[in-house]
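In this view, the complex is presented without one of its protein chains, the others remaining in place.
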Amino acid sequence: MPKIVSLPQAVSDLVRDGDTVALEGFTHLIPFAAGHEIIRQRRRDLTLVRMTPDLVYDQMIGAGCARKLVFSWGGNPGVGSLHRMRDAIATGWPVPLELEEHSHAGMANRYVAGASGLPFAVLRGYAGTDLPAHTDTISTVVCPFTGERLAAVAALNPDVAIVHAQRADRDGNVQLWGITGVQKEAVLAADRALATVEEVVDELTPVPGAVVLPRWVLNAVAVAPRGAAPSYAHGYYDRDNAAYRAWDAISRDREKFAAWLRTIEENAPEGIVSE
Amino acid sequence: MPKIVSLPQAVSDLVRDGDTVALEGFTHLIPFAAGHEIIRQRRRDLTLVRMTPDLVYDQMIGAGCARKLVFSWGGNPGVGSLHRMRDAIATGWPVPLELEEHSHAGMANRYVAGASGLPFAVLRGYAGTDLPAHTDTISTVVCPFTGERLAAVAALNPDVAIVHAQRADRDGNVQLWGITGVQKEAVLAADRALATVEEVVDELTPVPGAVVLPRWVLNAVAVAPRGAAPSYAHGYYDRDNAAYRAWDAISRDREKFAAWLRTIEENAPEGIVSE
Amino acid sequence: MTETQPLVADSSGATWTADEMMSIAAARELRDGQACFVGIGLPSTAANLARRLHAPGLVLIYESGTLDTRPAELPLSIGDGVLAETALSVVGVPEVFNYWLQPGRIDVGFLSGAQLDRLGNINTTVIGEYDEPDVRLPGSGGAPEIAASCRQVIVVMRHRARAFVDQVDFVTSVGQGTGPGDRERLGLRGAGPVRVITDLGVLEPDPETAELVLTALHPGVTVEQARAETGWDLEIVEELLVRPRRPRVSWRRCARCGRWARERPGRAPPRRRGPAGRARARALRLARLHAGDVAPAGRAADRAVPGDPRGPPRARRLAGAARAVPDGRPRR
Partner (left out) sequence: MTETQPLVADSSGATWTADEMMSIAAARELRDGQACFVGIGLPSTAANLARRLHAPGLVLIYESGTLDTRPAELPLSIGDGVLAETALSVVGVPEVFNYWLQPGRIDVGFLSGAQLDRLGNINTTVIGEYDEPDVRLPGSGGAPEIAASCRQVIVVMRHRARAFVDQVDFVTSVGQGTGPGDRERLGLRGAGPVRVITDLGVLEPDPETAELVLTALHPGVTVEQARAETGWDLEIVEELLVRPRRPRVSWRRCARCGRWARERPGRAPPRRRGPAGRARARALRLARLHAGDVAPAGRAADRAVPGDPRGPPRARRLAGAARAVPDGRPRR
């Protein structure tokens, strides 16, 4: 059963060096606060899993948390490249970064298989592309009824999944809405799961299109106001597009990045240790 | 694009003798009005597909519409057996009935595969049971990553899917809520699809937990007030449990059933031909 | 299930039917915080009774897709509207099977059947040959995957010779399959049926042979009755339990949940018309039975016949089962 704990406590309890960690949130509700807490706690040798490793993983990679990245699209949306990720791949700075690369459809189905307790998923994909030659979690299966050959991808079962949501109730049931991405699948596929939330409320009144993560599939819930910024939380705050653009200059330069990193390491935001 | 047409028109346009037809609705929103219209139009040699062939299929089987039943649980919930189905299996009255039998998980995944454009689905199921020996749409596949053997089921792609929903807008977008079952999968898996609705409204205001079937995956929408009775439509009317109990006596006796059938054939309900 | 003949009478003259006895026994199997996959009928009664009394945090999941539902009244079907209205979340049928049942997130599943055999295999498909059945039954429903994937399965069915057979005519849902180790060979990850609750007593698989043996009897039932209604040579455990007749109480605290249950001597159950009133009356009767049935020290008060210095065998076995801590995570 999840407890509502502080974010530092939750990360300390759930994320260990060497873990496979998935921070999910597709363009929306990206768990930045949790990523920064992982940076502050100096976790190392993580395998970072995420469909769209954007700024949050660029930051964690630059901070030296990751030894491997499992992903399907790595960029700063609408701005350009992830320079810390590029630097780690090209020069091994600060540590070398291994890649395991899929398509969106492949990653989504890997989470579905993981959430479903299956070792693999079947999809129409990858045929004719160069990815299978470089990614050993892509294979094929033959349909036992039609003889057709289809792509197979290995299930993803992270050690820890972390998502951000709008709110939780006091029992630790979590509710999120808007673009809901693969958060449910990531949580259900993982061995341990943490949800950060904007707020805790007495009752989760139903919201159209909402996904509910029941308390018994979460190990911890932590309050992290604005915990998805600079991405957005539908109904709470908008995306900070300027911050995404500003990241380009910060991340291009190791020294500017180091300065940014010091501010993150030295200044935990107020909200994350209360309640 | 779907047109809002009368139910007789929709059934006439979309359901042909010999078709594979799925009427779905898991305990809720069972499309009885559409089933009765198929009886009235005397369709024959249908392959009827449904996870839980309850009264609606007992009626259609008794009326001689079906040559085959694809299903996972055939009973009158809380009451007992489906006597028309039993009679057709045991004595071939009024016509012999072939069976293709699955588990709920198998049927649900067959629809998922059909909706996904895949020829089969993988699940943990059937191992050690006697069903695979009798059902040739059950097989196995081996995981290319772990070597584990898992069950495979052939995709279900009905010629026609029919569902009942609470409401549609004037463009033919359909909204249903409460227990939503496999209706979305059945519609997406089928070549043609019909939704009957309680009412047409100007705007589909969002409802928590609602499934929306977009107009472009439906061939027709027909207004059928109380079209799910004696099952229920969440927010509109309750289940008529007395009718389920009463069906037991009607269906046990071929003559009583014949009398019931005459009332259905001779009396189309008022609402289904308007708008 | 309409059979309601009285089986037990207490000192006030109130009687309990076979179904009520089974519901109570099944409710006792559920612990707070567990997730339970509920079918309609007895399992639904048992699960809701447990949730209302000793296991308020019990998570009820119905195959219609309602997660953590808290109906105020007993639902009449697995798809009753009250289940959706009171659920934490309603998901589609594919999701309930694929994301919730299949990965092994459910602690307890209830099953029943037309036939059960000595190895706990269950038949809900046909009596006789598949292609020319003597009796055509409803079929699989969710049962095969409940039997495969729940951590534990509890079977609840009337104890009758025609149902408790040496070998089922058709294996719809796998118990211990062909014997010890077969579940592992088949890749079935749950433990299978760990308890069979009948109107005569309780059967459990022998740890060595996997064969169902008699481990408890309801009061007033004899070993001979149980043997006569069992289609195989029923073995009886050495420390056979007989459930005690329950004392009459006015106020009694439930030893498991700490709640007080009130029982006024001579007060008749409320009489109301309609199914809701009947359900309420029935719930009250069951609550009284539940409260009166629980002795201060809980299970340890079960009387072992003959005595065993290690305590009742059911308690020992349950201690083993409790090691599999339910936490909602999938097993791999």
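Order as written gives the chain letters A, B and C; numbering starts at 1 within each chain.
Note that a contact is a pair of C-beta atoms (placed from the backbone, for glycine too) under 8 Å apart; a residue touches a chain by one contact, two chains touch by 3 or more.
Note that the coordinates shown come from a computational prediction; the quantities given were computed from them, not determined experimentally.
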{"item": "Neighbouring displayed chains - absent chain, whole complex", "value": "A, B"}
{"item": "Contact residue for the chain not shown (choose from A:A105, A:A246 or A:A268)", "value": "A:A105"}
{"item": "Candidates A:S6, A:S72 or A:N219 - the one touching the absent chain", "value": "A:S72"}
{"item": "Selected from A:P31, A:G125 or A:G271 as touching the chain missing from the view", "value": "A:G125"}
{"item": "Positions on chain B contacted by the hidden chain, ascending", "value": "1, 115-118, 157, 173, 184-185, 188-189, 191-192, 204, 211-212, 214, 216-217"}
{"item": "Absent chain, residues of chain A that touch it", "value": "26-28, 51-52, 71-75, 77-78, 81, 85-86, 89-90, 101-106, 108-109, 111-112, 123-131, 134, 148-150, 178-182, 184-185, 209, 211, 232, 234, 238-239, 241"}
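As a working rule, only the chains that are shown with their structure count from here on.
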{"item": "Pair of chains whose C-beta contact count is the highest in the structure", "value": "B-C"}
{"item": "Distance between the centres, which are taken as Cα means, of chain B and chain A, whole angstrom", "value": "39"}
{"item": "Two or more partner chains touched - positions in chain C", "value": "89, 98, 102, 149"}
{"item": "Shared-contact residues (touching 2 or more other chains) in chain A", "value": "117-118"}
